[in-house]
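Removed from the display is one protein chain of the complex; every other protein chain stays in position.
Chain naming follows the written order as A, B, C, D and E, and within any one chain the residues start at number 1.
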């Protein structure tokens, strides 16, 4: 069925060759490739616009690589849960893989993508995802009570900003992936599926 | 995160012991176990009610095991696509595994569950899933034109009944799984992930 | 306006002749005809597929004919309320008639079909229909609190299974009726309209 | 179940006594009673506010009693179809009765209330109801093409105003009935059920 | 962009000349023109149907010009908030102007039209708009608890009728404006924008 998968296009828009890219963008892509063993298609798709690429990944790193009250696995949970609600194929598959690796758990990504309320996560994490989903799908309805609900689980208001800002950033990211018909690399589907023993 | 997963309960309702079941139900469960290496939790959950168990699997087999214009992989595609739309965790995980195995394709189940319109499947299969999703989520709106659309792809009206009836049966199945909080076996997550080489 | 109603077709699919049916199916249909004075079109429509017919009515009888904490009128209320929410014309008209007869009440079926919250039924029955409607339209959202709400009205968990399973079964039934464009018999519209005096 | 129905209240608000009403309002109510044999509860409920009563029925009569390209039965069809979509119990039951009488058809009201697309009415009447439902539920989306669709069925633009204005007026009426919890008289349920022979 | 705005048509339907109108309607329009300095297009659009015009404005005046527990500015808030939810361009622009003038506040109309929950209004006014929006968009769901919520803010049940009836009347008005593609006069956009100093 997917025998010709390698010929599927990565994006509806032109994808630049590495050699034609500005040095800073090429360097980042090479670094990712060396670490992961492949270049996730989001880098190639967004490299079509150099300034937007730079802003996108600066924003991404400011939210996903920082220290704070959320673990990196929890940040990925937010991405997977909101992308599942937005039915963003690229983000669910790619960040599902990252979540499996960061949580060292082969099940949690599929659980969170389909229905986080039934996932094997803590009540604190469910409260975190309740807020993230509200930002993603009903930000108009956010009220002071939603902040209180997070405080009751020990989240600081800075943590709440993180949760909301990650959900907001992936509202952008999901829409770019859907508009460009960004295709997830096949490598993502299997990553982290086998639990570390 | 899931270190205690084995102690999660399978169902909100009592789950019978194999030895307490009527012989025909026990025989069916033992046969599945011998073939698959484990007992899918749907069998144990529904065995709580013997008469409903018998009717459920008789219906299931009449739709999923028959010959006809749809392959067995295509029948599973219908299950995965409609269960994804209904956010039924059990059905997406369990039938996603069966779809990977029957299609000999490690990617297609995740693609169909999240957004079948972007999946690596044929236009004929997308038309099949358009109809299945309409039965699942807007059966009121089904019109003669929907039958014509399937005929244009070479489906007979008997095939159309199959597509619609599978979608209708899993409308029932999804609701039972959600009501009972049926938990997918961990074995399903990994089945069929590695392509046959 | 309906002067030619008798020539309307019963189903989008072929309807078999009684004489061509397997004996067990023909016997069931004849028995219904002798009891009711006519053959409800659901029997003729589904007889197009013998194995599915047998499974459908086995399932139906397991849920609707059993003893338990729900009266037969209450089981029909669940059918009418969920079918109204799904806008299933056949089920509202046919089961509305059965409900009027079983409840000996000429008003309740129309009330429940349009808006059960305003119907002349007990608070316990409204709680039962709240759960049934949640299974029908938002089964993903079912939580332990929904079971508690029913326990507070004296329902056992076995009763709750019954309520949910009836709603789930008619999720299937409504979709089959809509897909086949099943036409209600004219007899149903008037049955049970006049209160027993 | 409805043995105590007569004691149900008609409205959430006070219902005036006939003798306390202004003469013009009392005269209208008495005239209706003499013609119908009972006083529909909408008259008693709205009589709580004399000026609004007068404006409501002046508007109603301007739309429902006029001559034009629509028959009186067709005007009632619009009321029943849009009130069904709005789940307005009073309007479906009361105007369903009027529709059965005006159309001399015991089936059409239930068909139109549940799903007019499957009703035994003409394609021209379905086009009329398509427009009425769009005014009722998506008036923002009305475009010139909707007027063309009606012209193609022989409706003049004045007929189109009638269709839209009736749908708009019952958008008001449905909301008043729901706000006041207006209860339909039991007489309505049976009126027009038996075809004239 | 709007250089030709004056040639845009006011309504999809014919707009009568003042001289051709019945005297009572012409008198009303002339009075409005003398007071406001221009004729709001709703008068010209609805004058196409004299009887409906009379009923419409009799209803309007009964609700908007009366004494009672709501100020005139509050009545306009209800119109602006519900018309915003219905995306009725004419009503938001025209009644937004009236609200700015009556409230002597250049900001409140835009705030209420976009999202009244974030507007600079009192908790009592937000409770009033909660009820109005429920009548406008979910009148089926109105329950006794909604009346209690208003009583807790000091509204009498007569005030509640006013709130609900205004929301219901503009459900009609919004639909007429959308059906006729009624165009707001340009004068409305600027009225009341500069606070009285």
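Rule of thumb we're sticking to: a contact is a pair of C-beta atoms (placed from the backbone, for glycine too) under 8 Å apart; a residue touches a chain by one contact, two chains touch by 3 or more.
For clarity, every value in this text was computed on a predicted model and none was experimentally measured.
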Residue among D:101, D:140 or D:190 touching the omitted chain | D:140
Looking beyond the chains shown, say which of E:10, E:63, E:79 or E:108 touches the absent one.
-> E:108
Which of A:15, A:101, A:149 or A:168 sits in contact with the chain that's absent?
-> A:168
Touching the hidden chain in the full complex, which residues of chain A are there? Just list them.
-> 12-13, 48-49, 51-52, 54-56, 58-59, 62-63, 86-88, 135-136, 139-140, 142, 144, 147, 157, 161, 164-165, 167-169, 171-176, 178-179, 181
Can you name the residues of chain E that touch the chain not displayed here?
-> 1-2, 5, 8, 84, 87-89, 92-93, 103-108, 110-111, 113-115, 118, 120-121, 181, 186, 189-190, 193-194
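Here is the rule we use: only the chains that are shown with their structure count from here on.
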Equivalent interface to A-B, which of C-D, B-C or D-E, with over half of contact pairs matching by residue number?
-> C-D
Sort the other chains by how far their Cα centres are from that of chain D and give me the top one.
-> A
Going by CA means, which chain is nearest the middle of everything shown?
-> C
Euclidean distance of C-alpha centroids - chain A vs chain D, Å | 52
Please work out the Cα centroid separation of chain B and chain D, and write it as a whole number of Å.
-> 45
Where chain B touches two or more other chains at once, by residue number = 87-88, 140, 181
